[in-house]
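The structure follows.
Every protein chain of the complex appears in place save one, which is left out.
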Amino acid sequence: MNSIGVVVRLTLFGSSHGPGVGAVLDGIPGGIKISEESIQQELDLRRPSPGIGTERAEEDRVQVLAGLVNGMTTGGPMQFYIANKDRDSSKYLKFKTTPRPGHADYPALVKYGEGHDIRGGGQFSGRMTAPIVAAGAVAKTLLRRNGIEIAAYSKSIGRVEDEAEHPLPELLEARKNPVRSASSETAALMEREILEAKEQQDSVGGVVRCLAFDLPVGAGEPFFDTLEGELSKMIFAIPGVKGIEFGSGFSAARSRGSQNNDPFEIQGDRVVTSTNHAGGVLGGLSNGMPLDLKVAFKPTASIGLEQESVDLEARRSARLKIEGRHDPCIVPRAVVVVEAAVALVLADLCMRGGYIAR
Amino acid sequence: MNSIGVVVRLTLFGSSHGPGVGAVLDGIPGGIKISEESIQQELDLRRPSPGIGTERAEEDRVQVLAGLVNGMTTGGPMQFYIANKDRDSSKYLKFKTTPRPGHADYPALVKYGEGHDIRGGGQFSGRMTAPIVAAGAVAKTLLRRNGIEIAAYSKSIGRVEDEAEHPLPELLEARKNPVRSASSETAALMEREILEAKEQQDSVGGVVRCLAFDLPVGAGEPFFDTLEGELSKMIFAIPGVKGIEFGSGFSAARSRGSQNNDPFEIQGDRVVTSTNHAGGVLGGLSNGMPLDLKVAFKPTASIGLEQESVDLEARRSARLKIEGRHDPCIVPRAVVVVEAAVALVLADLCMRGGYIAR
Amino acid sequence: MNSIGVVVRLTLFGSSHGPGVGAVLDGIPGGIKISEESIQQELDLRRPSPGIGTERAEEDRVQVLAGLVNGMTTGGPMQFYIANKDRDSSKYLKFKTTPRPGHADYPALVKYGEGHDIRGGGQFSGRMTAPIVAAGAVAKTLLRRNGIEIAAYSKSIGRVEDEAEHPLPELLEARKNPVRSASSETAALMEREILEAKEQQDSVGGVVRCLAFDLPVGAGEPFFDTLEGELSKMIFAIPGVKGIEFGSGFSAARSRGSQNNDPFEIQGDRVVTSTNHAGGVLGGLSNGMPLDLKVAFKPTASIGLEQESVDLEARRSARLKIEGRHDPCIVPRAVVVVEAAVALVLADLCMRGGYIAR
Partner (left out) sequence: MNSIGVVVRLTLFGSSHGPGVGAVLDGIPGGIKISEESIQQELDLRRPSPGIGTERAEEDRVQVLAGLVNGMTTGGPMQFYIANKDRDSSKYLKFKTTPRPGHADYPALVKYGEGHDIRGGGQFSGRMTAPIVAAGAVAKTLLRRNGIEIAAYSKSIGRVEDEAEHPLPELLEARKNPVRSASSETAALMEREILEAKEQQDSVGGVVRCLAFDLPVGAGEPFFDTLEGELSKMIFAIPGVKGIEFGSGFSAARSRGSQNNDPFEIQGDRVVTSTNHAGGVLGGLSNGMPLDLKVAFKPTASIGLEQESVDLEARRSARLKIEGRHDPCIVPRAVVVVEAAVALVLADLCMRGGYIAR
């Protein structure tokens, strides 16, 4: 299904090869000031960075077709539309016979049969994340008005990992360098890691970490619509994601309760925990500490190196070389997508819980 | 919300302290043979193992109140009910003033206020997983009739990790040892790891790995109801889960595309991949290879050691000692819960996709 | 599916022949005072009235299994359970061969096949409305706290129709006479109409009218989750309903716009309409005037007279005589069910729209 959310609800439409992609965003309260430029700025962060990204030129101009009049939300459903420019799809046809390793081609062909629209990856294309970013820009504005700030960055790219903790201002700096690193030193190493893969016609993965500050205590719904569950469902819609963890995550599995439990303490008039192994979530609910999640992205499936595949018609093995320019690393572009996805889920859960007034 | 699923839909009811817990399971086709005993056997796997588990004696007898007549499903909604026996709740009242670290007490108190029913953890209790196991037994039977087999085991407990790959018969052996290990050698080490934590009044976490064999190619729905997204949402409803990954997961983030892409090959009349870094999922759809997911559980939050907390009324720090017997490691009991959760999601996606006839 | 609602969400479980029927009610805010006795009083209104109703003795004692502690809602899911007493189901078995006219027997047998649990009507039984009434009692209390009052009555029974408009106090009087009439004169005529049908071993239908006062302007959601659409979906779940109309309803279809449009006027500090042909709804949203809906109930399908049916095995016509005592008119008992159904939908839409604080 192409919809997600309960009170703040997103529906995607379009595909990478049709005239454009877009989204309907239901449930945003009226009267929120937001400019089309600020939405466009978010989309610009999703564009490939010069040098390290693909050279395909998608301009990605967003149009807000409804729900925003004179820079203010109307309370009705919002609609975003982003026209497709680069639509040469002839090169995709051979993948109907010889599916690309690591792509959805093979299961989609089996699922949809003869009619499957493989061009540009169709509805499986990473391009579907563009309208998520546009809708996420609105969700972020709604959250910010309610004191909630979201920031993501590239925690690791390939073998380069940033082990440091960063305060919010440093996190926001990540928007300014091409790899979305929260540290300028790491940024240089990450860029080199990407360029090295690129030179070898290969690709590299990485981890995006996203933090959300000052969530209301209690956001999230038991038993199934937990903060982690709702976020995970949304995050796994982003192409290339293979794992997600909250707080200490997989390393919690190796630890003791006495180490991993976060002790409570009073800080001014707030109840906080002195550590944040929980990543801001207890029992599926926000505990008021920073929400802290990490998302693992696999290396881009499209690489220049020749690969082993099969000829589905001849039923025999076939070698495949994917032409064209592809992102050697999707992680820097994914940072703003993760932020948007997180913002949309948090806006929904905050509205559902009555933490944000309608 | 207490419901999950679209065509096969589960709703939980009850709480750890009320008269019982149960579930409604909609969407199971009529005419499937299943005995109450086989459902009970699954529930028995969720009971604490002697020696390494809590000594609280919950008998957990399941009653099937509807949807099963003369050992055959009726096609109507099924209902499961498990009476609560051990209901001494007086000991929970102090947690309303002094919340337990690592538990939902604090955010639930803020969310629900004065009226919050904290006894036994209420709706946040691990006891809510008992009806999931009962419903999961039906989902497993439905899947097995369609050639799909699910098996989970303890991949790691604390510092002890099982690095081996196991064929299905070995995986099924895991049901026979108390720690649910797929290898008898590792089983002994894991048991020691748990007992050591227990002796120190501490607890330990671990990783459950679950595999599903012979899924139809194409199961899962783009864009949001992906195989990974739907599974994750369900899995994060299990108390104590902090992370999930598919296939190579977080280690994919450190690899190159040329390593991580699984080459296709023809094997007999099937298209397979020679490796399974994808964990059986491409573009949110099953690719026919074994579904392979790992779930990180944190160490049990309830430990015997004294912990730092706060007195919410006096607004000052307070030390807390949790009385009673608790599981030093939840992982062995969680293995059958993960299997059930996975079975319910796969049954729903297979029914939605028309891979299983109604 | 056995669930309805988005923020205030109801799930039914049980069936007329199993051990009991019940409901889970998610989304009710914590801290609302409500006694089990007041819930029971609503259920008592659903019991057959002496003389005009069936003589089967269902006591219908409601238990609140969760979500209510010390007379106050906890904020967690509420659960209601009503044990079944009268469970002689042997008489239902013949309907598997010879379906009852006007009942769900035939399509349910085709849909569910061999396994269909026909006893007592199973999940199609009017008995499933008992937990709706219990949950509705909570929804009514929630609405009343927010100034919204709901009242229904028997507008017509068979050929006897009450054409008058009644103020709220008269409507509440309807609870005191056995036919739930808002006028004592009509009450006598309606009772006679029912008794006449009963003597002839026949049954009679009728119309329930329900009004809701002082709804917030704007409740309801375009485009699909309109006030009328959400109410209708819920109302058609009540067995025996064949039609619903709002305001002037079907008679609006025969009128002119100049007659049917309700002129606006200022009354004190409120904007009202001088007529209420709209029944309180414009564009799917509450306009602040009384919500006014009418529900058509068919005559009870179970009658004592012999009827034409078929023998599904022998594939030939067969005459059928239904034994036992049945309600000659379901309408009086349905009045409180309609109120409950309306209350649940309004509570959901008011919570979704932020008109009632969480």
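Chains: A, B and C, in written order; residue numbering restarts at 1 for each.
Just so we're on the same page, a contact is a pair of C-beta atoms (placed from the backbone, for glycine too) under 8 Å apart; a residue touches a chain by one contact, two chains touch by 3 or more.
From a predicted model like this one, the values you see are computed outputs, not experimental measurements.
When the full complex is taken into account, the listed residue touching the unshown chain is C:Phe124, out of C:Phe80, C:Phe124 or C:Tyr153. Residues of chain C in contact with the chain left out of this view: 1-4, 6, 12, 99, 101-108, 110-112, 123-124, 128, 156, 158-159, 197, 202-207, 217-218, 220-226, 228-230, 232-237, 239, 241-250, 252-266, 269, 271, 273-274, 277-279, 282-288, 296-303, 305, 307-310, 312, 315-317, 353. Within chain B, the residues in touch with the undisplayed chain are 6-7, 29, 76, 222, 352-354, 357-358.
Take chain A: the residues that touch the chain left off the picture are 1-3, 9, 11-15, 18-20, 22, 24, 26-27, 30-31, 63, 65-67, 69, 72-77, 79, 111-117, 122-123.
Keep this in mind: only the chains that are shown with their structure count from here on.
Chain A and chain C have CA centres that are 45 Å apart. Averaged C-alpha coordinates put the centre of chain A at 26 Å from the centre of chain B. Within chain A, the positions touching two or more other chains are listed as 6, 222, 353.
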